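With one protein chain withheld, the remaining protein chains of the complex are depicted in position.
We call the chains A, B and C, going by the order they appear; numbering starts again at 1 in every chain.
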Amino acid sequence: MSLSVYGTEIDSRLLIGTALYPSPAIMQQAVIASGAQVMTLSLKRQAPAEQGGQMIWQYLQQLADEHQIKLLPNTAGCKTANEAVTLAHMSRELFQTNWLKLEVIGDDYNLQPDPIELLKATKALIDDGFQILPYCTDDLVLCQRLYDLGCEVIMPWASPIGTGKGLMNPYNLATIRSRLPQATLIVDAGIGKPSDAVQALELGYDGVLLNSAVALASDPVAMAKAFSYAMQAGELAQQAGIMPERQTAQPSTPTLDTPFWHQT
Amino acid sequence: MSLSVYGTEIDSRLLIGTALYPSPAIMQQAVIASGAQVMTLSLKRQAPAEQGGQMIWQYLQQLADEHQIKLLPNTAGCKTANEAVTLAHMSRELFQTNWLKLEVIGDDYNLQPDPIELLKATKALIDDGFQILPYCTDDLVLCQRLYDLGCEVIMPWASPIGTGKGLMNPYNLATIRSRLPQATLIVDAGIGKPSDAVQALELGYDGVLLNSAVALASDPVAMAKAFSYAMQAGELAQQAGIMPERQTAQPSTPTLDTPFWHQT
Amino acid sequence: MSLSVYGTEIDSRLLIGTALYPSPAIMQQAVIASGAQVMTLSLKRQAPAEQGGQMIWQYLQQLADEHQIKLLPNTAGCKTANEAVTLAHMSRELFQTNWLKLEVIGDDYNLQPDPIELLKATKALIDDGFQILPYCTDDLVLCQRLYDLGCEVIMPWASPIGTGKGLMNPYNLATIRSRLPQATLIVDAGIGKPSDAVQALELGYDGVLLNSAVALASDPVAMAKAFSYAMQAGELAQQAGIMPERQTAQPSTPTLDTPFWHQT
Partner (left out) sequence: MSLSVYGTEIDSRLLIGTALYPSPAIMQQAVIASGAQVMTLSLKRQAPAEQGGQMIWQYLQQLADEHQIKLLPNTAGCKTANEAVTLAHMSRELFQTNWLKLEVIGDDYNLQPDPIELLKATKALIDDGFQILPYCTDDLVLCQRLYDLGCEVIMPWASPIGTGKGLMNPYNLATIRSRLPQATLIVDAGIGKPSDAVQALELGYDGVLLNSAVALASDPVAMAKAFSYAMQAGELAQQAGIMPERQTAQPSTPTLDTPFWHQT
């Protein structure tokens, strides 16, 4: 009933971002309401030398400490492996964690990961002792290679960041699930509403990472709570064994004069 | 935060069927786990004269009484308005309720409602004092006519009964919602998994009625619980204001050197 | 290889509307380019007493005569059975044909057919000797009833008029096809692009009726020609037996050292 991230068992299957909220106070309330126990944050948000940046990090660190939430620094905004590696090291020093959501953006339009630079950065950082959670496209071979490099967690996208389009290609996501049964798989990016998150778990995914869907809702705190229920719904549904889809209608009315318990 | 059924406020947005379960005991546990406060049952299940049938009704009545669940008799299996009207009267006598899920099946293959006979039966039964919850197709004009006849609750299908195909035509369902803002709208039939139910509520539907999705799950009780979370997720999501879908990616990474609270 | 409309064999499976074109000249060229041999026109376009209206009808009549195109008057704009019946009689007198595309609109927003008024008008007009081509929703029971009344041709919608959304509910359309194997089935309304028309024929539909997709294209004449090819593609595809969809990849590379003709 828990999500495994490099041997750490996490009770909630939701991972949440900390950007784009109307205010820090609403962000804090939303994170708590979501029940998430992993919170991503970007080192690029503020230059480390700048005081505002440090204040935010302290703020997030404090929020994490008070609510037993783990920090997952990310390399959002990096466009090359080298840049991501440099930022990763700064991040580890600052937040004292080997976990890293590795993002290496390859296109300014769809903000998708660059598969080549991602693999390069992953290899370098695993060699340096990081535990990588790579943000990647829904390309099975790319996921397989990340897994072979030592990624125990892999995070394919649902659709481009911030679009809220949900699961654009369920077939690809399902294929990755069935071909990498041992990996912890988290859908990252593109989730727009709770039904998308439920669908990801119903496909057998272990978790969902999102930001905009909560931060840009009219009421982020209520939406965060909605997602916390969605995760419970999806997790239970996946365990309970979803009925098979059928092509033709089947009466749920039992046949007349058949004992109840034999009616199908 | 509640579902209005002819002036009665119901706390759960889920309505559940009582057929097709592996056993009465599992049915009972599933109904309770679902949190549903409305339970449909079919008079056609057993001939009233037959003892087994009466036992089931007593069983369901007792379950309803003990858990403050309202009974919603249905006319499943009826193929003409006359047949449905006759069964409705028997049902009212037996269960002492004016509520009726009105089903008049028009085709043996897709088990869809017959729009003509449905309207005919609805008119007759409203004249007789019934409070009708009609099971209908996702035809806006049909829904409008049912509403004009006095149906405060209208229940269009998502897809054919027992197929688990989910929302086949979200456009039609959304159109009905926007055109009948005063009606209590419940999606009935075709729900296969919790994400379908969340999607219905996200579209602004007031409730979901299902049976097979729970009864035919590998573990009906766990699936019932999954749906109870799904209803909470969907209701909250609808209230919290879902982010608009966008065509192009938007970074959730804030711009460097911009104070956190101004970053978009 | 032809479309049967009440015993008349039509070589093209495309039926085309005559409204919304940039000019009569472009309309004429588009109709000819489309290869359509049936052309719908609305009596409501112009009051019969008004000279402009008569000029258009003469224009269309002449176009039809010169190119062996049959006229299919429609009752677009009618909102009741009575109104449609009256217009139908005026139309028969004017255009000397028993064919009628029967439209009875039931909602101002989605412009969908009113199933009840449609059935009523169909019955009255068949009694008066008309050969009805009813525009209806994708409701199997409604289609069955129209067929039982004597409609040899039935025309369910793909999506609302003028939306160009294509086939919103292929499952419903396929069900109607499989349940009414003897009827001539034409998809009417909602076609946006040639791939939609091909899809309709691939599902086994006998024809496609459209207007906006051609009239509102940037180049209506070229688009008309595109649809004429689409009809040929769809008809041949349906006859040629489409390969079954498969869940897993299959190499089209033959196995090494196997004679070509045995490779699968």
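By definition in this document, contacts are C-beta pairs under 8 Å (C-beta built on N, C-alpha and C of every residue); 3 or more make two chains touch, one makes a residue touch a chain.
As the structure is a prediction and not an experimental result, all values here were calculated from the model.
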{"item": "Among the chains presented, those that the missing one touches", "value": "A, C"}
{"item": "Which residue of C:L15, C:I69, C:A84 or C:A226 touches the chain not shown here", "value": "C:A226"}
{"item": "Touch with the omitted chain, as defined above, among A:K44, A:R145 or A:R177", "value": "A:R145"}
{"item": "Absent chain, residues of subunit C that touch it", "value": "17, 19-24, 42, 44-47, 50, 52, 56, 76-77, 109-112, 160-165, 192-196, 198-199, 202, 211-213, 215-220, 222-223, 225-227, 229-230, 232-237, 239-254, 256-257, 259-261, 263-264"}
{"item": "Positions on subunit A where the hidden chain makes contact", "value": "106-107, 109-110, 112-116, 119, 137, 139-142, 144-145, 159, 165, 168-169, 171-172, 175, 179"}
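We adopt the following convention: only the chains that are shown with their structure count from here on.
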{"item": "Pairwise touch network: line, ring, star, complete, or other", "value": "line"}
{"item": "Gap in Å, rounded to a whole number, between the CA centres of subunit C and subunit A", "value": "47"}
{"item": "Centroid spacing, where centroids are CA-atom means, of subunit A and subunit B in whole angstrom", "value": "32"}
{"item": "Residues of subunit A engaged with two or more neighbouring chains", "value": "none"}
